[in-house]
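What follows is a short report on a single structure.
With one protein chain withheld, the remaining protein chains of the complex are depicted in position.
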Amino acid sequence: MLLFTLRRLLQSLFVLLAVSVVVFFAVYAVGDPIELLVSPEATMEARQATIARLGLDQPVWRQYLAFLWRALQGDLGNSFVHGVPAIGLILQRLPATFELVLVAITLSCVVGIPLGLVAGLYRDRVLGRGIMAGSVLGFSLPNFWQGMMLILLFAVWLGWLPASGRGQTVDVLGVPLSILTADGWSHIVMPAINLALANIALVLRLTATGVAEAQTQEYVKFARAKGVRPGRIVRRHILRNILVPVVTVVGMEFGSLIAYSTITETVFAWPGMGKLLIDSVYQLDRPVVVAYVMLATFIFVVVNFVVDVLYAALDPRVQLVSPAH
Amino acid sequence: MDRSTPDSHARTVAPLAETPRRAAILKRLRARPTVAGSACALVLLMAAILAAPLFAPQNPYDLANLNLLDGRLPPGSESMDGWVYLLGTDDQGRDMLSAILYGLRISLAVGLTAVALATAIGSVAGLVAAYAGGWIDTVLMRIVDFILGFPTILVALVLLAVMGRGVDKVILALVLVQWANYARIMRSRALQERRKEYIEAAANLGYPAWRIIAFHLLPNCMGPVLVFATIQIATAIALEATLSFLGVGVPVTEPSLGLLIATGFQYLLSGDYWISMFPGIALLLLILAINVVGDRLREALDPRRA
Partner (left out) sequence: MSATRLRLAALAALLALAGGAHAEPLKIALASEPTAVDPHYHQATPNNALAAHIFETLVAQDAKMNLTPALAESWHAVDDSTWEFKLREGVKFSNGEPFTPQDVIFTFCRVVNNEEAIAGSYASVVKKFAGVEAVDGQTLRIKTRAPYPLLPNDLTRMGILWSGITEHGAITFDLENKCGVTGAWPKVNDFNTGKLAIGTGPYKLKSYVKGTGIELERNETYWGDKPEWTTVTFVPVPNAGPRLTGLLAGDFDLIESPAARDVQRIKNTPGFGYVVTPSVRVVYFQFDVGRDDSPLVKAPNGKNPLQDVRVRRAISMAIDRKAIVDRIMDGMATPANQFLPDGMFGTLRNPPELKYDPEAAKKLLAEAGYADGFELTVSATNDRYINDGQIAQAVAQYLSRIGIKARVDAMTRSVYFPKRAKREFSFAMGGWASETGEASSFLQYWVTSYAPELGMGTSNYGRYSNPELDEVFRQAVTTVDDAQREKLLQQALTLALQDLPSIPLHYESSLWAFRKGLTYEGRADQYTLATSVKRAP
């Protein structure tokens, strides 16, 4: 276990390094940020001064090495656009995204798994078919369209919920959280639903498929022949086995949503990290983009690690490190 | 097929071509009218999409055909030349019906191509990683970690800046970012299957690794990947719509359904619902059809439903 962790750690450092290189050069390839920042009214002198200060007069590989050197000392650079440390900008917005994603994922599991179970167990009946057909709606439409429709319905026509923004926050250990206030909940409901819809469909279908497949397995037929009650079969036998792919996907989705719930955050003006990323990419604010993607990769690495450990716990046939053939 | 006796193990281990499995599948397909029905519907839809240039009253991609003064007309309005815009026009004067027919083609092309390529690449990667284990597995999975952490928008933006605009660049961007998902799912499933006896039996029988992976491991691991893939067609199309919404998707003069929806959604609040709603319905129907058939096909192909 310890060896596994250490090896993973080492590999992940390599991944982080690779990510930083690729993103750095990718943003460089898109265009020159100076054109977006400096007003044409600035003198040549002032323009050159800014270019030199941001290090943009150096050849790109030298810029990267300078960045790497500072990064190893813990400084991921200052935003070109805001002038303050990039990592600070990102971390300031992390709590908002985190709580949004948490609510969305919880919703996905709480709604998706039970519905998927029903759909899988009754797959040849109208109920099962109906649920599966309904799940298509969850991922058929683009996210931003769904969001806009939700706003139109609940905020404008019915007036039940606020149209955008984050609600009142309460400081917990210095971290502002909005899910502890009623106002916060009224603001988080719609964006969370918007984020969750596609995931509910995914979890639902995965669970349903898993249940359907498990039902044809011998151990289920055997248990049924033995006379075990259906509820117990579902809980003790089927559920455990189908959870592996579900856990994989939920894990992936968690990481992916933390990093990239950009559209929902844009539509609902949710002050999270995703919006910051989009803006920074558009402004060619390289330090923020690089810091962001490195953070996102770090999150994925951690999530994948946790998921792999859970696999081994849930399915005894799976080993943490598969030996080579 | 019953797998509780050694004889049947041997049978399950033999490759597809040597058993009447393919015939069995086709027989099952024919026996279920809904499958045939959905398949027919899908074929018809695709034919309509490919034949759009013949059906459409207007070529919406040719700027000379458009008239700005005919812009934002509601469904049923008459054009300056006398014919009727059945579904209205968008802000540039494009006939919505024609735009939808042309747009379906692009959306479908993007969705299918991106998912097909990503599934192929991802599945191979995932299977190889699971079967080979060791450092191959490690390297592949670290690459997957890397890809999963990468923002699609940045990939699309770089491709746009370096290679210019185009539908093929959008597909490339989608494939580059999506294949890792398939790899991970395939690998997790393959890891489970790999430990089962029939794989061990095949290895003991002396079959080469590629054969085991292709004919024994793959069919049994397809389930979750196919579920994911059918959902991902919609996601790919929606992702393309999102990229277009953000301005880095297909060219403005050759809109896909996604771009039509994205542009049209600006007009929703002001009452010009048709610019966004009709492409949205078309997209919904497209996805629905694909998913229904995908569901049926997957059921039919499931080797455990003998």
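Of note:
Should a chain be cited, it is by its letter among A and B, assigned in written order, with residues numbered from 1 in that chain.
Rule of thumb we're sticking to: a contact is a pair of C-beta atoms (placed from the backbone, for glycine too) under 8 Å apart; a residue touches a chain by one contact, two chains touch by 3 or more.
Worth saying up front: this structure is predicted, and the values here are computed from it rather than measured.
When the omitted chain is restored, the residue from A:44, A:173 or A:225 that touches it is A:44.
For the chain left out of this panel, the touching residue among B:57, B:75 or B:247 is B:247. Contact with the omitted chain, checked across A:6, A:127 or A:156, is made by A:156.
Screening B:92, B:152, B:230 or B:291 against the full complex identifies B:92 as the residue touching the chain left out. Interface residues of chain A with the unshown chain, by the touch rule above, are 30-32, 35-47, 49-50, 53, 80-84, 89, 92-93, 96, 148, 151-152, 155-156, 159-166, 182-183, 186, 266-269, 271-272, 275-276, 281-284. Not every partner is drawn; the one left out touches chain B at residues 63-64, 66-69, 71-72, 91-93, 157, 160-161, 165, 246-248, 251-253, 265-272.
Heads up, the rule we're going with is that only the chains that are shown with their structure count from here on.
Centroids of chain A and chain B (each the mean of its C-alpha atoms) stand 22 Å apart. Residues of chain B that touch chain A in their complex: 3-4, 130-138, 141-142, 145-146, 148-155, 157-158, 161-162, 181, 184-185, 188-189, 191-192, 194-195, 209, 223-224, 227-228, 231, 234-235, 238, 241-242, 245-246, 258, 261-262, 265, 268-269, 276, 280, 283-284, 287-288, 291-292, 295, 298, 302, 304-305. Against chain B, in their complex, chain A makes its touches with residues 7, 11-12, 14-15, 18-19, 22-23, 26-27, 29-31, 132-133, 136-137, 139-145, 148, 152, 198, 201-202, 205-206, 209-210, 213, 216-218, 244-245, 248-249, 252, 255-256, 259-260, 262-263, 277-278, 281, 289, 293, 296-301, 304, 311, 315, 317-318, 321-325.
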